[in-house]
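Before any comments, here is the structure.
One protein chain is absent from this view; the other protein chains keep their places.
The letters A and B name the chains in turn, as written, and every chain counts its residues from 1.
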Amino acid sequence: MKESTIMKIHYGTALASVGLVAVHILMRLTTGFSDSLSYENVLANYRSIPYVIMLELILILLAVHGFNGLRVILLELKQGRVYEKAVSYGCVVAMIALIGYGSRTIIMTNMGMS
Amino acid sequence: MAQVSSITDEQVPSALSTTKTILLRISRFNPELDDSNKFMEFNVSYEKWTTVLEAILDVKKHHDHSVAVRYSCRQATCGSCGMLINGKPRLACFTKISELDSNVVTVEPMNNFPVIRDLAVKFERLFDTHHKIQPYLIRDDTELESDEKEFLQSPEELENFIQFANCIKCGLCNSACPTMTTDSSFVGPQALAQAYRYVADSRDKGKDSRLDIIDESHGIWRCHFAGSCSQVCPKGVDPAMGIQFLRGYLLGFRS
Partner (left out) sequence: MTQDENKEGIKGMANPGRYGIERIAYLLMRLTGLGLLGYFIAHVYETSNILRGRMGWDDFLAMTQTTEGHLFLVLVIGMCVFHTGNGIRIMLGHGGVGVGKPARPDYPYDPASQNYRHKIGIYSSIVLAAVAMMYGMAVMFGE
């Protein structure tokens, strides 16, 4: 993938996640911070399909943005064909792993498996 | 030069004299003999107009002629005398001691450039990256074949790129760049600014090929707009501006 395409994705995920993360944080302030973190409240959030979709989107957007940022930093620290390939693929694998793990939580909780 | 020879340690300041003294610390390193650099210190007299280069040449003349330093024009035109002066990349001929506001002046070779000896560094990488971005007008035709005598350019078209044509290849921007402190493959602000100089030139038709060259993992995208290159440029080239404009082409803001 061309670097310009990767960076457009980096910028796009950043802009898209700003609003979604803001909503996610504001949800903690609707019923009082401590109450919003109670087991029942959190479970109710996970049962709401729009909220689940938002969580999934945040997970994907931030994982892509974060691990691409890490990839950029690591590529600048050291160079070499093998190292660069390892960093790039490693970040993609970590990204997929995190998305997978987070999606597991979201889907299983939404389906009532908690 | 009469001005340098008059500033000597033997000169006794009179009551009306403005001559002061600073401690000049010069980094000494010979890669064939030394494991690491060391600093040699010299007391140098200076007037309010004395430049760092003049102080170094004074040391060469009166104290230690073996100090290796590169210089030529002494008027910020050739770009030869770039070095770290009190930790910041500057041209020695363009930096007055009086403007440093310090009793101690430390000069070191520019970082991110291999050291030849003492204050002289190798410029091969800068030349290579500069060459990589095709620093010449690219056209299918030439002035010899065209119907017109020369490729006409309006004053407005000239204003778009003339600032970036002021680059004297001193390397201060590459020395200041935070990416270049760790990334050996980064093209560098000097080359990117020159890439924009040609892309912005209305006579040039090589925009696409240059954009392809810099659109790589160690190309323009490793610039993060820290702006240090523009902070140190002695000629007002403002490489950061050129790089952001160049990025605009790749992001689709400019066409």
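Some points to look at:
Note that in this section contacts are C-beta pairs under 8 Å (C-beta built on N, C-alpha and C of every residue); 3 or more make two chains touch, one makes a residue touch a chain.
Everything quoted here is computed from the prediction, not taken from an experiment.
Hidden chain, full complex: it touches shown chains A, B. Between the chain not shown and the residues B:37, B:106 or B:134, the one that touches is B:37. Within chain B, the residues in touch with the undisplayed chain are 29, 31, 36-37, 87-88, 109-115, 121, 125, 159-164, 166, 176, 178-182, 184, 200, 224-228, 230-238, 240-242, 244-245, 247-248, 251, 253-254.
Across the interface with the omitted chain, chain A contributes residues 11, 14-15, 18, 21, 29, 32-34, 37, 39, 42-43, 46, 59, 62-63, 66-67, 69-70, 73, 77, 98, 101-102, 104-105, 108-109, 113-114.
Simple rule for what comes next: only the chains that are shown with their structure count from here on.
Of all residues in chain B, only 179, 182-186, 215-219, 221-222, 250-251 touch chain A in the complex they form.
Remark: chain A residues 2-4, 6-8, 11, 72, 75-79, 84 touch chain B in the complex.
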